[in-house]
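The complex appears here minus one protein chain, its other protein chains still in place.
Labels A and B are assigned to the chains in the order they are written; within every chain, residues are numbered from 1.
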Amino acid sequence: MGLFLAQLLTGLANAGALFMVASGLSLIFGVTRIVNFAHGSFYMLGAYVGYTLMQVLPGMVGFWGAILLAGIIVGLIGVIVEICVLRPVYSAPELFQLVATFGVILVIQDLTLMIWGAEDLLGPRAPGLKGVVRILDEPVPQYDLALIAITPFVAFALWYLISKTRVGILVRAATQDREMVGALGVNQSWLFTGVFFLGCALAGLGGAVQLPKGGADLLMDFNILTSVFVVVVIGGMGSLPGAYLAAVIISVLNVFGVSYMPQSTLVLMFVVMVVVLIFRPFGLFGKEEVAGEHGQVGEPERPIKPAGLRVRMLVLAGLVLLGLIPVLGSNFAEVLATDILIFCLFAASLHFMLGQGGLVSFGHAAFFGGGAYVAALLVTYADTPMELAMVLAPLGAGLAAVVIGWVCLRSTGVYFAMLTLAFAQLLWSLVFQWGDITGGDDGLVNIWPSAWASSNTVFFYLALVICVGGILLLRHAAHSPFGYALRAARDSARQAEAMGIHTKRIQWVAFAFAGAMAGIAGGLFVFSKGSVFPNELEIARSFDALIVVFLGGVKTLSGGWVGGASFEAVKDYLTRFEYWRLALGLLIIGVVILAPEGIVGSLRKLGERIGFLNAAEDKR
Amino acid sequence: MQRKTFLRGLIGAALLAGTSPAAFAQSGEPIKIGEINHYKRMAAFAEPYKKGIELALEEINAEGGVLGRPLEFIFRDDQGDPGEAIKIAEELMTRDGAVMLTGTILSNVGLAIASLAGEKKWVYLAAEPLADAVTWSAGNPYTFRLRASTYMQAAMLAEAAAKTDAVKYATIAPNYAYGKDAVAAFKEVLTKLKPDVEFVAEQWPALFKIDSGAEVQALERAKPDAIYNVTFGTDLAKFVRDGNTRGLFQGRTVYGLLSGEPEYLEPLGDEAPEGWVVTGYPWYDFNEDDGANKTFVDAYQDRWGETPKIGSLVGYMAAESIAAAIAKAGSTETEAIRAAFEGLPVETPVGQITYREIDNQATMGAFVGTTALQDGAGVMVDWTYLDGADYLPSDEEVKKLRPSE
Partner (left out) sequence: MSAVLTVEHLSRAFGAIKAVDDVSFSLEQGELLALIGPNGAGKSTCFNMLMGQLKPTGGLVRLNGEKITGLAPRQIWRKGVGRTFQITATYSSMTVVENVQMSLISHHRRIYSMLPYAHRLYRARALALLDTVGMADQADRHCAVLAYGDLKRLELAVALAHEPKLLLMDEPTAGMAPRERIALMQLTADIVRDQGVSCLFTEHDMDVVFAHAHRIMVLNRGQLIANGTVDEIRNNPQVQEVYLGGGMLFNPADGPAGTPERETGHA
């Protein structure tokens, strides 16, 4: 009994910091609809700033003052980010802002490294709260008890702010109906800035308040990000009580998981999330999103047409140039081009379902890595020849997509995205955990192409044919009745259903199709690298693809591969410098601000202005 | 290519592929070594490692380099991504003119490069990765490893553990391949030495996401006599703090793999645990009797104005090993270097090590000692240096472990 109570208290104490960070993310999403990937970075900043302040400010007052100040300082940093980075792109297509926040992550990572150095910092202990209290003979740290006491207080203060003050009422109104608040004459941009301040301050507070339980290190931004997203989604995006309840559920379950199923640490929270979302597709306290037929911001998407003769000639010329790489370039040029081609196909497959279907997936790496693992497992355990493995890779990935898509498509919008993330993470932990078969994170090695394709040149041509073929196939699919039906389901599900289109099924097929195409890329990948590791299933890989699709331009047909090619090439160049993350982050932010329609969208505009392309009807 | 700040890089972009010729004007073209590491993602570990390499290079080149040519490392960041590392390896070997590859801390990246090395027939010296697979199950003739592997270090601790009365053991290790290997090796060796031991709990926190309060409670619940710890970095810091607060370590011996390395012990400050039996690097304790160890520590502190880490030593030894191999080979041809590495003896700060012919594993050992607090910092006392050669399985077993041969 004593142990049970002590475990419960541990869970409740852990929920504290998690709730603060999650409530901040939830608030920001609720009001601004921005999925703030950089939220973990603000949490990390809170820890570092708090650490520094605690070195300066002495005693008990200094300790708590440092935590409070850390929150305020991080909030102000958030304001700077909001004004400089996000404000210029509010009118961009939905979710485009997450690309900007991704750039912010990179910038903050390098700046933190510059300022505080690489070494992990052990957080100072709270003055006066260093010991334990014996409860039923079980030791419970005093600081844990302090956290358990503080968290409801923070939650209550937030609740009061949101439900009892005028500002709070505006915030709540904005979560319900943004346009209406604008119509009421409230300056929407300052409301957004204020909410961003509050959200980031909460993240900073969470980072500072956990210092006595841990410390500050450079990996904590990504480490907390997934848990925070899970909490927010389980609670329901935008719901504070939901975030609190979910933080408690996750933390407490985790404590018991650690004790009774020690191996469960990787998957537990994702399993909980999947279960919750299956029964409550919008989280415990969330409401259905009003992402709607009329909710699209930005310019309407243009009708698509197969490329004209001029563009076709241009593409053909480009392909000829690509084909000449082995003649003109070095061996490394072939390797780099192979890498880029594979990534382009991966990005294009995501772009197909995101651009044509409006299905934003945060877990597309499941199918890229899935395809890679299918091929690698076949080679390792069945001595399958490369050719067959490459055919079976997309089949395996497609099958996985059929199953995962069936569950995920019960939800929509951000919840759909989070479900895909959860499944990618489940697949990742399966591969990671099941070391006997998959090699765990030691991966599967020595998976090389058949003899005829083992030279870099031949493999490059193989990749060229398959990837360009795949991208053209995706492109053709967009012009086919299937692609049109998919777009119809996205443009107006109401009308599509009323003309006999089973919208969920068409999205399901598209999901599986995109998964299979990603699987082709994965199959090629494993033979080009000779090995595969769980990294290929990681969230970071999914985000890579997502970022390039947005950078390339969602509302264009070529956004996926153009974004992929530019991003990979730029990254290959930038990583040669010491502070490449800073440079890449700033570059991403720059592209987001200067070209909110993505690279292709902006190039198209340029092309129209100089008369190379025919202008859109609404611009004439 | 030298590491540059981004601004300088932009200015010098045109000279990207260039080296720094002025520094090596002495004689002939430099011999280039491709060094791939996670300089950003694991900065705390990679920076001392790099400084160790640079120190060794300065010494080697001051004495005329290798084969009359200066030795040069090309440092590249792979972001901790195996696929990226493969691409960079290709570039280093085919475009930048590197004669062999070295580097990586993370085992998975090391394994990826090892696989590439075997396929392309390039020599790769895995300096830091600990995974047993690098030289055993995934070993190949072109891949060599410097550091004592997980198995070797775990065996050293198991040997120490077998001498005590403790019977009931609990383990805590990060939930990934290194942690699993480390626990498996410890169990295997300890059970062999002392068949009546019992493992009463196995805790597997996710790497760098430990829920230390819960883990400590779970360990306490199992009431073990002793604990075997494999966590490191921030996980270790949290585990130690919660364990101390809740009294987990009272009356129990803890065996900590790598826990005595400065990388992990220093951040703990005055909260460093006392009385743990650990592998690590007691650089602060070297005196004139320790000869080359002392010389290295002094030289390192002179050069960089900071204290060495275990990574510094490994980096230094990696550069020394490569220089020795090329000198022995008498050429920069891959096959010659590979052949030279087989059975290569190298004089290092920790004494002579040998790259075994049987599995390409170096016999570098580890320092084993007990932790204590001195002047508010954790240190190792009563340490000894154990030669790695004594903690490897028999030759027959090793042969079985290398399926590729």
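What we mean here is this: a residue touches a chain if its C-beta (ideal position, glycine included) is under 8 Å from a C-beta of that chain, and two chains touch if they have at least 3 such contacts.
In this text, all values refer to a predicted model and were calculated from it rather than measured experimentally.
Peer 1: Considering the complete complex, which visible chains touch the unshown chain?
Peer 2: A
Peer 1: Can you work out which residue in A:L45, A:I77 or A:A488 touches the chain that's missing from view?
Peer 2: Answer from the full complex: A:A488 touches the omitted chain.
Peer 1: Decide which residue listed in A:V56, A:A451 or A:A498 touches the omitted chain of the complex.
Peer 2: Of all options in A:V56, A:A451 or A:A498, contact with the hidden chain holds for A:A498.
Peer 1: Based on the whole complex, identify which of A:R172, A:H479 or A:K605 touches the chain you can't see.
Peer 2: Per the contact definition at the top, the residue touching the missing chain is A:H479.
Peer 1: Can you name the residues of chain A that touch the chain not displayed here?
Peer 2: 288, 293, 300-306, 476-477, 479-485, 487-488, 490-492, 494-495, 497-502, 506, 509, 616-618
By definition in this document, only the chains that are shown with their structure count from here on.
Peer 1: Mind checking the centre-to-centre distance between chain A and chain B? Centres are C-alpha means, answer in whole Å.
Peer 2: Distance between chain centres, rounded to whole Å: 33 Å.
Peer 1: Residues of chain B touching chain A in their complex?
Peer 2: Residues 1, 3-6, 9, 16, 39-41, 43-44, 47, 76-77, 79, 81-84, 86-87, 90-91, 94-95, 107-108, 111-112, 114-116, 118-119, 131, 133, 138, 175-177, 180, 201-206, 208-209, 211-215, 217-218, 221, 233-234, 237-238, 241-242, 245-247, 266-269, 271, 404 of chain B touch chain A in their complex.
Peer 1: In their shared complex, at which residues does chain A touch chain B?
Peer 2: It is residues 3, 6-7, 10-11, 13-14, 109-110, 113, 118-122, 125, 130-132, 139, 141, 144, 213-215, 217-220, 223, 227, 254-255, 258-259, 262-263, 265-266, 330-332, 335-336, 339, 432-433, 435, 439-443, 445-446, 448, 454, 456, 525, 528-531, 533, 535-536, 572, 575-583 of chain A that touch chain B.
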